[in-house]
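Just dropping this structure here.
With one protein chain withheld, the remaining protein chains of the complex are depicted in position.
A and B are the chain letters, set down in written order, and residue numbers restart from 1 in every chain.
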Amino acid sequence: MNLLRTLVVSTAIACFTFAGVAGAGTLDDVKRKGFVQCGVSQGLPGFSNPDEKGNWTGIDVDICRAVAAAIFGDASKVKYTPLSAKERFTALQSGEVDVLSRNTTWTLVRDTALGLNFTGVTYYDGQGFMVPKKLGVKSAKELNGASVCVNIGTTTELNMADFFRANKMEYKPVVFEKADEVVAAYDAGRCDVYTTDRSGLAAQRLKLKNPDAHMVLPEIISKEPLGPVVRHGDDQWFDLVKWTLYAMLEAEEYGLNSKNVDKMKSSSDPVVKRLLGIEGDMGKNLGVDNNWVYNIVKQVGNYSEVYDRNVGPATPLKLERGANALWKEGGLQYGMPVR
Amino acid sequence: MAKATRKSSKRMTVSQEVMIQMIDVHKWYGQFHVLKDINLTVNKGERIVICGPSGSGKSTLIRCINRLEEHQRGQIIVEGTELTGDLKHVELIRSEVGMVFQHFNLFPHLTVMENLCLAPIWVRKMPRQEAEEVAMNYLERVKIPEQARKYPGQLSGGQQQRVAIARSLCMSPKVMLFDEPTSALDPEMIKEVLDVMVELAESGMTMLCVTHEMGFAKTVSNRVIFMDEGQIIEENEPEEFFNHPRSDRTKLFLSQILHH
Partner (left out) sequence: MAAEKKEALVLAKPPAKPPIWNDPRYRALFFQVLVLGGIILLCVFLVHNTLANLARQGIASGFEFLGRTSGFSISMHLISYAEENTYFRAFLVGLLNTLLVSVIGIVLATIFGFILGIARLSKNWLIAKLATVYIETLRNIPLLLQLFFWYFGILRQLPGPRNSIALFDTFFLNIRGLFSPQPIPQPGFWWIPAALGVAIAGIIFLARWARKRQEQTGEQFPVFWTSLGLIIGLPLIATLITGFPLKWNYPELQGFNFQGGLVLIPEFVALVLALSLYTATFIAEIVRAGILGVSHGQTEAAYSLGLRPTPTLRLVIIPQALRIIIPPLTSQYLNLTKNSSLAAAIAYPDLVLVFAGTVLMQTGQAVEIIGITMAVYLTISLLISGLMNWYNKKMALVER
């Protein structure tokens, strides 16, 4: 069935791109249809996951909502397309989605040969291993001969191969297409090890029958910079998605948040004035309204609000800011100046 | 022609040796009583024609003789062997009794020659070469030796029925059963099959024929049996049978079949 889907999408690339779907003008298209079509995961808590009422939540979802807030002044004007790891790029290439915000690792091949552009990093991650505690394994170096459950079409699949090769260990991959199937196979004991991004491990662990019977091994075997992706060749749209993230980081850095943003309109700080569109034509340059940052922060929040709400220490995922702290606090997140 | 054949039929001898004996034979299909109290003795060299309206049980009667149908009561003895549930007896009798069907039932996936040789090789354990010689001999007797390498589907109906007769003869049967052998044929082909049957009769073969060919009955048979509703109604020499039928049902049947 997914073969069929890939096939349809490939044919769609072949036929309909000619009609100009992927050409310049995604922003105009989005404005015309009145919503952002956002490619998300099929359910990964903290990143993109539907709640009991069917509302999507998570960091990746909030990026899409922020883009919608910037364009329409209304963060709810987003439609979501759940995609498997295997389907995601074809869906973006073919124009099925406007932006792919689906815990996707930024790599050179994806950025070039696949005809895509990564707009930034929403979450700095690394790949880890989870094992049942009863195996008594303390380090990933002890995994020789293990069966490993993994998601198809991910960088994870390749990182794992590299790791085992580099350490001269053998392993048996069991490859599934849906993240849920991988977790279920691991939970049933089909594999000894489950590997994915550490944020994913933290999230998926919540779905296991007995989360406390499993542990994440200390090794981080790769760099996994996760971020939103758009198509090559549409710079206006690329800029908008890129600066939406920077605006959220800048808002955090300059103390703007959803609660104080109205008050801050009267601030005398020129940076804040530029951000909130009181001075300068920042929004116009991007092709949206000048109070775009106000809308983002008011409706979605700054980066730290989004982080804490979805994956932070107060959530079931309990992920510390770590590498995702602002540069001033020793982290890697660095918003480019809005000026 | 009819006169000549008639004369020849007079020459045919009937011995006193008993070939088939049916004693008090009954058969039911579920509730339906198809054969009722059949008593029939066939001597060696007899040529018996069985006629009667459709559904009268005449086909069933001859099919009981080689146990294509099973009788439920009474005795059937063929050449001293009684037909019972014993498979050995059934096989023995089937290999001694030839049968010709209304629809020929040739094996369409085999050539004429292979059709003829199948049973001699697999039942009689005859060497193939000998089987083929025998088969060729019979094909010549039914006057189609040139068709030996063809498939049944390539032959006309009359030719197919002659092959079917030759196929039975290859087993050198002691009795031949004919189940309406000409009913499925186009009129112009009936004669070629009847000619073969007449010749067979002249050679002294014991024959039981279910047929509506009254000409054949008059000239070749030495006894005609009339059946209705599962019973033998009347049994007589052909001359008496046709000229002085005794029962009303026979008269009615003959009037329908001769004056239509």
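Worth a mention:
Note that a residue touches a chain if its C-beta (ideal position, glycine included) is under 8 Å from a C-beta of that chain, and two chains touch if they have at least 3 such contacts.
Since we're looking at a predicted model, the values are computed, not measured.
Considering the full assembly, A:Ala85 is the residue among A:Ala85, A:Val121, A:Ala140 or A:Ala202 that touches the omitted chain. Checked against the hidden chain, the listed residues B:Met126, B:Ile165, B:Val193 or B:Met207 yield one contact partner: B:Met126.
Of the options B:Val49, B:Met171 or B:Ile233, the residue whose C-beta touches the omitted chain is B:Met171.
Between the chain not shown and the residues B:Cys64, B:Val97 or B:Ile165, the one that touches is B:Val97. In the full complex, the hidden chain is touched by chain A at residues 2-3, 6-7, 9-10, 13-15, 17-18, 22, 85-86, 89-90, 93, 109-110, 112-115, 135, 143-147, 152-154, 157-158, 161-162, 164-165, 171-177, 181, 184-185, 188-190, 192, 231-233. Contacts to the hidden chain, counted on chain B, fall at residues 66, 68, 91, 94-95, 97-99, 101, 103, 105-109, 118-119, 121-130, 150-151, 153-155, 164, 167-168, 171.
Following the convention adopted for this analysis, only the chains that are shown with their structure count from here on.
One simple way to say how far apart two chains are is to compare their mean CA positions; for chain A and chain B this gives 89 Å.
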